[in-house]
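Notes follow the structure.
Only a single protein chain was left out; the remaining protein chains are all shown in position.
For subunit A:
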């Protein structure tokens, strides 16, 4: 792109139809050498425009010119508020299409949906929607997508609905997108159109396909169960796309309508999730789609990724049958190719694709091993932060009890080296380190140390939830009571150390953590109680101590007092000082402290050992008050009208409502869009499901889980008193409460109901409701998985990881003749528990089928799992497929299918080189002037290639009888392999009919170099790393 600016005498300007003013302005801005200079020009321009725009009677053409300049100024970050009204006017008064479109465009850019001026557009939009010129309708619909608001909906709803049946697909497309927007803002309003949308989808009109799929992605995400019946329609569309029934202009870089494919697969993936029937219907098709794109470039990567994502969502039973194949037939095997690529984008694709796949599937299907693990470890040292970040995500995903130490160390290392400006990454790392420590740590001193380290490095980024988690690590009971107390003692010692440091330098998160630890476990220390208490007292009234720390200290002091049964005066004094605090929370707590510290009996009532605390759920529906309410209503009380909860933006709109203009003549009745469901109903269903989950009749309760929630739902004594009203509450822990007053009140208003549930340790940010944590795969109880997972003990652990925790860690699978470097060790350590599973391995008997060929193929082995494993019930088709494969191995003429999973877009490619020299047995090389691999493919496909024909005739002589059909076997980047078999070969040269000839293309800047060989091994040697996996099988 040239950056030479033309002068106004230049033909570019003369033919552009631009005004001189516009031209000069843009030129000036474009040539500005600094931001300041640019700002100056823009300010000048704005002053000029302000003056111009206020003049009467400007032609719309001129107006368009001015508004475009405003758009430019706005883009450069300047305030163009004075021009907003003119943009609206332009949209209203414009005659020409471009003027109108620019008017609407400027409105979309300047105004937002709640902007007061957008009301002024309603009439114009209505008028344009009725226009007979479809381009005007389009302009209005496009603007609606951006500006639709509650005021407009009634005015335009009917008109837009009509447009769904407009003869022009551009119009229909945009109308669909308006409803897409509407669905997001007010889903209730689109419900009645559901049938219409389905109809549009099933018509499969390519012109609107992109839009309707967008809509359906969101509809399906919202409620997959409602759209399960769409599967056949979607499958049908996808098949047609793949079979190239769409017009040619939908192709993009050789792939038919890739974005449409991506969208359909995405929907299919969502629909198939946890649904065995649908999974089995779409599984093969997704694999088929994947195969078709396997050799593509550019947008095919998006398709491949989407296919893998969809595959990983399939029902485990179906996925098992799909991926239990030799590595080169396993659809997931393609990930390896990307992981090993040197191109960072492809590597990145490999990493993100891998992270979509649950680690349980990594080890199945025999494609995963140390090699891949090694790549991942290497990526950690990559300078490319994208790769590094994704690798960290992966590590987080594959953490298990065996490799946690290494993974946490790695994460801390990255945390240390990440620049402090990258707050997002740092915060993520902090949260993850603590989260996985909590999940998997077997209470170790090391873990406490690393947590303190994390706090030290990035204490400012630790939020309350994370801090509570960090506390849980110590609070968790293990089977070994001695160890528990040992670890707590250690934690206390470390906590004292933290307090010993200059507290003004320590982050308050760490201090709070330490204070909490001390309060809870001080008694694990044999002596020094007084010292600890004094330290806490000292800290309490320091200037730099913030409120939440103060609160933590008071709570801890109270705990100490309850343990020592002694409240020295100095503590009392220090706490009494806090009663003067401006924070209500601090005040409340110090007051409580004073009362309780004087009444040890009451204190003991409240301070029960936390190990008996059970989880509770808050019955926010207050259903236990129903009787009371009924009675009250009977006695004449007014029933309570719940205030509907409205979304934020709607709320602000509804506040404005009275001032807004109301048109009497709206055609459509207002649908009850603002009757959003009150929050209560959601909670009801939530708690219901919880009951179901916990199994109403006494569920098995694992003690170790129930005890570990300390630090979560916070309650103060006042609330406790309240809660004990509820009969079945056995709640007895005095825990600090850091929430604000409002939360406290809402908590006070609801009463705890004890629900014992073996699941869910995690708490929502709000801190009240336990988040249900059940991996979806857990739900879908496949016999395979449940057999494994029934052994699992801890929750939140992936079924597979659980087994691995039982099996002894195996450091590596068949370490090859590599000297174990540090990286290798790291790789294998990480791999342990992921890459090995003795149970699984044992269940799959492996057979190596050697290919006994007189030729060069002896080195290729096939590894297959044959025989029924107890876990995997194979479908008949899989069996026959395997037999077919094995058989074909012996029949060399089918070898092509074995060069790689071959079902790519091959119709039979007609041969391009008619002749091949029999003299040149070893190798034929040549050059072609082809600069694009697409062209090669195309030419092979077309079978017509003058140049190559010429070349072939000239270069090879004509005594070859074979007319092989060439197939492109593999394309990676700028390389391709084509293969052909020769059946009627001259016996003296390429000997038998089974011969394969490979042609290797390499596109270089101007030329395409190709090599033709009959010797597969040699060609493998000469091709690049990326292509190799397609020829060499694991032995």
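Following the convention adopted for this analysis, a residue touches a chain if its C-beta (ideal position, glycine included) is under 8 Å from a C-beta of that chain, and two chains touch if they have at least 3 such contacts; residues count from 1.
Throughout what follows, contacts and distances are computed from a predicted model.
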item: Undisplayed chain, where the name is taken from the UniProt record, one of "Erythropoietin receptor", "Ubiquinol-cytochrome c reductase iron-sulfur subunit", "AP complex subunit sigma" or "Ubiquitin carboxyl-terminal hydrolase"; value: "AP complex subunit sigma"
item: Contact residue for the chain not shown (choose from A:132, A:249 or A:505); value: A:249
item: Contact partner of the left-out chain, one of A:240, A:386, A:507 or A:621; value: A:386
item: Among A:93, A:170, A:534 or A:591, the residue in touch with the chain that has been omitted; value: A:170
item: Listed residues A:21, A:207, A:224 or A:568, member touching the removed chain; value: A:207
item: Hidden partner chain, residues of subunit A it touches; value: 1-3, 5-6, 12, 16, 18, 22-23, 26, 29-30, 32, 35, 38, 64, 68, 71-72, 74-79, 96-98, 101-102, 105, 109, 135, 138, 142, 145, 169-170, 173-174, 177, 180-181, 184, 206-207, 210-211, 214, 249-250, 252, 257-259, 262, 266, 298-299, 301-302, 305-306, 309, 343-345, 347-349, 352, 356, 383-387, 389, 424-425
